[in-house]
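In this view, the complex is presented without one of its protein chains, the others remaining in place.
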Amino acid sequence: MKREVPLFITAVIGLFMILSFFVPHQWVSVPADFLQGSAVILVAFGYVLGGANALRVNFDGISRRSPGWQYKVVLVVALLTTVTVGAIEGREFLNPGMRSKWIYDWIYSPMASTMFALLAFFIASAAFRAFRIRTVEAGLLAVAALIVMLGRVPLGDLLTDWLFQLKWLPGAPHTLHLSTFQEWIMDIPQNAAKRAIIIGAALGVMATGLRVILGIERSYLSGED
Amino acid sequence: MSLHLSPDLSVWLGALLTLCIFSFLYKDNPLYRFAEHLFVGVSAGYYIILNFWTVIVPNLWEPFTKTVANAGGGAGVGSLFLPRLGDYRIFLAVPGILGLLLFTRLFGKIGWMSRFALAVIIGVYAGIRTTGAAQADFVAQVEGSLKPLWVAGDVGASVNAIIFTIGIITSLLFFFYSREHKGGLGVASKLGISFLMVSFGAGYGYTVMSRISLLIGRFQFLIEDWLGLR
Partner (left out) sequence: MPWISKLDTLDRRWLFLVMGLLVAGPLIFPAGLPLKVSPPVRSFHDTIEKVPNGSTVFMPCDYDPGARPEMVPMTKTAFRHLLSKDCKVVVTVLWNAGPGLVEATLNEVAREFPNKTYGVDWVNLGYKAGDDAVMVLMGQGIKNAFPRDYRGNPTSTIPLMNNVRDYSSFPLMVNISAGFPGTKEWVQQVQSRFHLPMVSGCTAVSAPEYYPYLQSGQLQGLLGGMAGAAEYELVRGEKGLATKGMDAQSLAHMFVAFCIVFGNIVQRLKRREAA
């Protein structure tokens, strides 16, 4: 019962959602709308659950004095402060002048931006230390990467126009740029391969979706019961 | 070129937290660990409060309490069970209860009760993503691939169309694992790999652009907003 009922619910709802794609009648569209609205609400509860779980895990770490527990205190205090301030301020908590908005603008936002900005440095380091061209295929990858990287920025054309525009050859057309090759790569070979990946992935999504609906794929149930 | 340091303490706080994160580039250190844990704590707290005020309250609590109040007022108990599109009356109790059941995951023995909520979520998303992928990523993409191979009067476009079609077919054949890649399939598969490598290279180039853009954004904040270098 603990597994069979959820599997049955998934099957019925999944098939109903597929049906709603094809049938616009209100006997189908209204319940489908209700189910979608319910999913939205449940996902929101899921985010709250995630935050509560983060609190529980870190409380455990603090009580057991696990390594780095002092930083976990910072995490817990920050979490509880943000929740308390937001709860007190009500639904306008993100309006200008609110403390929650200030926390978002000057604590969350700079750090979120900077976390991702670190990647630029690691990309350069990885390009020097890890990007190894040992096969023809890797060479193709590298050449495409170099053309796209340089063709997408103004400096690429500026430095290579002398080569591609054949200015030293009388009568040659002055219409070729590195960016022209870059656009061709994006429009033709890259596009073709990406389309193949999209089609293949779509078949995979359809197969997985049907497996989940039919109860063959049950990993989301997790647990021993 | 002169320096105009920002007088705003908030900008200073943002800049200092930015530098704390950047300090990781030198090596892992207590300043970075502090900023990282502060970020995670604020994120988790923000996610909780955002979803509460922007989803749970307006989409569940308010319509539900309004329905109950109306029923108690003049509409009568019967009105609770008369849903319309967008107005589901007492039936809103279902996602409400299922949402609360999700929290049983935190308590090992009764954690199985969260499966009912998960079943609804998984059922809805499996259904809409199956049809979405089928329509947009399969049907429309195959339709988009069926273009004329010969464009009258434009040799360049014709060559491009032929290369494009060969690229799609050989790339798809590379992913066909039901037969060993030998003979004709092997040749086609190898050609497909070439197209895939070009696409990965292009993807790498764009990824580099994206990451560097993020760094540029941070430096623009530090140089223009904090240091005021003009």
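Quick notes
Order as written gives the chain letters A and B; numbering starts at 1 within each chain.
Throughout what follows, contacts are C-beta pairs under 8 Å (C-beta built on N, C-alpha and C of every residue); 3 or more make two chains touch, one makes a residue touch a chain.
Since the model is a prediction, treat every value here as computed from it, not as a measurement.
For the chain left out of this panel, the touching residue among A:G37, A:G61 or A:G209 is A:G37. As for the chain not pictured, it touches subunit A at residues 21, 29, 33, 36-37, 39-40, 43-44, 46-47, 91-92, 94-95, 101, 104-105, 108-110, 112-113, 115-116, 120-121, 123-125, 127-129, 131-133, 142, 145-146, 149-150, 152-158, 177, 179, 183, 186-187, 190-191, 194-195, 197-198. Interface residues of subunit B with the unshown chain, by the touch rule above, are 1, 25-26, 43, 46-47, 50-51, 54-55, 58-59, 62-63, 85-87, 124-125, 128-129, 131-133, 135-137, 140-141, 143-145, 199, 202-203, 206-210, 212-220, 223-224, 229.
Following the convention adopted for this analysis, only the chains that are shown with their structure count from here on.
Averaging Cα coordinates per chain places subunit A and subunit B 4 Å apart. Subunit B meets subunit A in the complex at residues 10-11, 13-15, 17-18, 21-22, 24-25, 33-60, 83-86, 88, 91, 94-96, 98-100, 102-103, 105-106, 111-112, 115-131, 133-138, 141-142, 144-145, 160, 163-168, 171-172, 174-175, 192-209, 211-212, 214-215, 217-218, 221.
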